[in-house]
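Heads up, one of the protein chains got dropped from this complex, but the rest are sitting where they should.
Then we have chain A:
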Amino acid sequence: MSNTQGKPKLAVWKFASCDGCQLSLLDCEDELLQLADSIDIAYFMEASSRQVEGPYDLSLVEGSITTADDERRIRAVRDQSRALVTIGACATAGGIQALRNFADVEEFTAVVYAHPEYIATLKTSTAISAHVPVDFELQGCPVNKRQLLEVISAFLHRRPPQVPPHSVCIECKLRGNVCVWVAHGTPCLGPVTHAGCGAICPSYNRGCYGCYGPKENPNTASLCHWWREELGADQATLIENLRNFNAAAPPFERESRRQEQRDGEE
């Protein structure tokens, strides 16, 4: 065990999630050793059974709030954390499980479980920021490990993290990718999606699926209009793309509801 004297204390918390973002931290491999040198990993159940009591200097929170117990627990986490950073689509936007927000969760539990009466769950899946103040939100499904290390480094050295909130298009252009939308007619969410993945899908000639959630100042209405009128996307395609891992991110949620509404008007 490395010397923990004087090092900032890190805690990693899990709520409703798939653990993929915590795995991004474990995936750091080489940098993980350097991380353990710089910070005391005081609470990280996915990695170690060692549990050091709070307060913590930095808490990384994965997952969304889906139960009454979660609601209580996140407040306890906030109380013992100097800085709280949410990691991933679940913690920042409710995750794929926020699809329940658009339907009746009791109907789901009745269909899925033999004894739905055992299930105690909320009607919605919500972001951490809907419950407690959050110091920084790192978007992505899962988060990019380089960006995660950047956020931790920035926190340790008291500087702003370099996590630009611009479009995936900028990442495509920096890589010299040919635009799949313009040159191939492929619908792509890149123009409304937050950068961070390095434009993985367009680099392999696929459209962006919006894993990193909305960018700063997204114009989803204009994007949907072009998908529909010029790229031949139908209503189901539009709604399915907006209702993915970031279905409850406000700009995507508003737009998918508007697209549903349009059906009634037509």
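Here is the rule we go by: contacts are C-beta pairs under 8 Å (C-beta built on N, C-alpha and C of every residue); 3 or more make two chains touch, one makes a residue touch a chain; residues count from 1.
Just so it is clear, contacts and distances are computed from a predicted model.
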Per UniProt, the name of the complex member that is left out, chosen from "4Fe-4S dicluster containing protein", "Pyruvate ferredoxin oxidoreductase", "Solute-binding protein family 5 domain-containing protein" or "PepSY domain-containing protein": "4Fe-4S dicluster containing protein"
Omitted-chain contact residue, chosen from A:Ser64, A:Ser167, A:Asn241 or A:Gln259: A:Ser167
Option touching the unshown chain, where A:Ala47, A:Leu99 or A:Cys179 are the choices: A:Cys179
Full-complex contact with the absent chain, from A:Ile41, A:Ala89, A:Leu223 or A:Ile239: A:Leu223
Hidden partner chain, residues of chain A it touches: 31, 34-35, 37-39, 149-150, 152-154, 156-157, 159, 162, 164-167, 169-170, 173-179, 181-184, 188, 190-192, 205, 216-219, 221-223, 225-226, 230
